[in-house]
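All remarks here apply to the structure that follows.
The complex appears here minus one protein chain, its other protein chains still in place.
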Amino acid sequence: MVFVTGIGIISAIGKNVSETLSSLLESRTGIGKIHHLQTIHANNFVAGEVKYSLQELENLAGLKNSNYNRTTLLSLLATQEALLSAGIEDITTHRTGFISASSVGGMCHTELLYEDFLEDKSPENFIDSHYTGAHATDVAKHFGISDYVTTISTACSSAANAIMLGARLINNNILDRVVVGGTDALCKFTFNGFNTLMILDKEWCKPFDNNRKGLNLGEGAAYLVLESERVVKAENKKVLATLSGYGNANDAYHQTASSPDGQGAYAAIQKALQVANLSTDKINYVNAHGTGTANNDLSEATAMQNIFKQNIPPFSSTKSFTGHTLAAAAGIEAVISILSIQNKTIFPNLNCKTQMEDAVLFPVTNLQKNVEINHVLSNSFGFGGNCSSLIFSKN
Amino acid sequence: MAIYINGTGCISHQNTIDVADFFENAQVACQQRLVAQEPDYKNYVPANMFRRMSHVIKMGVAAAKISLQQAEIENVDAIITGTGLGCFEDTDKFLRAIIENDEQLLTPTSFIQSTHNTVAGQIALLIKCHNYNFTYTQQGLSFESALIDAKMFLNENKNSNILVGGLDEAIQPYFDLLLQAGEIKKQEDIIVEIENNKTKGFCLGEGASFFVLSNEKHKNTKAEIKGIKTFTSLKDGGDLQNKLSLFLQELNLSVNDISLVLSGNSGDVEDDKILNETNRNIFSQTNIAYFKNLCGEYFTASAFALWLASAIIEKQEIPTALVNKPTQGLLIKNILILNQYRNSEYSFMCISSC
Partner (left out) sequence: MENLIQNLKVQIIEQLNLAETKPEDIDASAPLFGEGLGLDSIDALELIVLLEKNYGLKIADPKDAKNIFQSVKTLAEYISSQKK
């Protein structure tokens, strides 16, 4: 059994857990006009930007001239809050690890200097901070975490896999305590990438709506502190939730598209239920991947119908608040899932009005309070057919 | 619990596809950039998938296929890869297109192939593997991260076969970036004996090395992975030596049980200090060989070293390019890989005969 004892988050809907909760309770999306990302498309699209400049993020972290890029600063801020919330003062008292996730790492900085490099203008060295794992090295060092540090990069399921790995490292008695999650900053590279796939909605995304047009990109970071039963007992720690199940499977259908029957998603959910030793009727809420693309939402809906049959639990995609934060998404949605358990609340799926023609399910579109939530399933799927599901449970 | 290497596939600067040829003809390389000797990929990759694949994807998929063929299996219970750089050729291509076309008229192919898990995903597609699929990226410990996961996976899932690989590409723009950052050794400074360097910098290499691992022995089993350990914050050489003693103790081995050390000197006089000190202090009586003058320095060069160690144990022979004293009759029982990347990431791997 693995316990969540700390959470930290920064995204378009707030720079910490309490701001995030307020936005969710007030159904206030963070998706809007693009201010910070330098792109010629800024006026034609909306995005879920973190509302701070690089300099402001550095100030928030209490740093000066750190030379950290946006990805690293987002990671550092969310990690700081997670450690604080877990009440960890001395990082060296237990075997502690840092497992992060990112899709493009330092690309937000690289892309600003690449033209100079191509034109042989020898810009400052950016290659050391470009590597996707570089932020993890810096953040772990900043907090003195050294027993195990690594980064997972499996596109949009990355943070789910980081969380899963952390749990396994504890269950295999390799670590006692591990900070797990992910980070991704918006950058021109991913923005243009998703634009070439023609799956960006120019307006607010409408996950699971019949007239959905695509996703909104977002950015952010979120981390959980996972601790072993031994540590939790010895230190009499306050437990926010348990991580009771996890599963990863591959769709093996197409490099980017999900299979119409959601085979990979189905297998990931089933594995997570097996690990948690739960039957499908025990799941009280599903925080869906729900990107808002035609392909994902239908494939995920089909997988849910196949798993849950007639009894599909209440579900929503909170990407309608944060945008799709790629490798950070599963971290952000893990924090939201835990807030859901703690506050006995199901947060709504914004902007969904019309039921999908080719599926029988419909998400929760209004805030639901006083719901007894014992088990939450959180889904995350990525390019390369990578499908992951996590189950968080009330302690 | 034992971890057996039941199949290997390696593409590198040397002719590692033909093992017999490698043992006879491998040569120390003295270039700044050591590109891979590539096989005819059509033997491993179907044409309709081949057309989109970048250099590192081709290397990775082919090395994976070779290792599966050797292990005589068609599918696996997990695919785990490590890459420090990821798919840089496609990343560079898409970045250039963004800059050259001012964010307009871009096409998706290079973008979708630029994610770090492209190779693991393509292997899954190719062999229709719906199982566990992870990709790690942690600079010089990317492959080690994959191997540590593999070890846990085998512990959690008895009787499974898993595919683990390390891969990185040394394409021109990346080489140019490192050159500009001052990391590449000057051509005139390159010497054959990599351990005796007096200058800064390394020669960039590339490759893909894949392994089929299992708890179960197989008629083609080559070697056993006894242990793996990684470190990121070393105080000094003494610290590494203490950690090494502990590592050997945990494996119930003494220094005398080590038949051969494969030392990950990169050729950079500063970065290699701690390894040289450790080799002098602990392994003065042990055979030491260096491998990065065969494959070049890259984030996942340790995967090449694992391939090399496994081949040496299977053949009970050390390629002449590696040692300058005769080793006939030497019983090669345990090989220790000591690796470092930029003097900031260190790893130990112990590979044994079985």
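Going by the order they are written in, the chains are A and B; count residues from 1 in each one.
Just so it is clear, contacts are C-beta pairs under 8 Å (C-beta built on N, C-alpha and C of every residue); 3 or more make two chains touch, one makes a residue touch a chain.
Quick caveat, the model's predicted, so the values are computed rather than measured.
**Student:** For the chain left off this view, which of A:139, A:197, A:222 or A:278 is in contact with it?
**Tutor:** A:197
**Student:** Among B:106, B:322 or B:351, which one touches the chain that has been omitted from the display?
**Tutor:** B:106
**Student:** Where the complex has a chain not shown, which of A:25, A:84, A:257 or A:371 is the residue touching it?
**Tutor:** Within the whole complex, the residue contacting the unshown chain is A:257.
**Student:** For subunit B, which residues lie in contact with the unshown chain of the complex?
**Tutor:** 47-48, 51-52, 105-109, 112
**Student:** Which subunit A residues touch the hidden chain?
**Tutor:** Those residues of subunit A that touch the unshown chain are 196-198, 254-257.
Here, only the chains that are shown with their structure count from here on.
**Student:** Rounded to a whole Å, what is the gap between the Cα centroids of subunit A and subunit B?
**Tutor:** 31
**Student:** Could you pull out which subunit A residues touch subunit B in their complex?
**Tutor:** 39-41, 103, 105, 110-111, 114-115, 117-118, 122, 125, 127-128, 131-134, 136-137, 140-141, 146, 148-155, 161, 165, 168-169, 172, 174, 188-189, 192-193, 195-197, 248-256, 263-264, 267, 382-386
**Student:** In their shared complex, at which residues does subunit B touch subunit A?
**Tutor:** Touch residues, subunit B against subunit A: 79, 84-86, 91, 94-96, 98-99, 102-104, 106-108, 111-118, 120-122, 124-125, 128-139, 141-142, 145, 148-149, 152, 155-156, 176-178, 180-181, 230, 232-233, 344.
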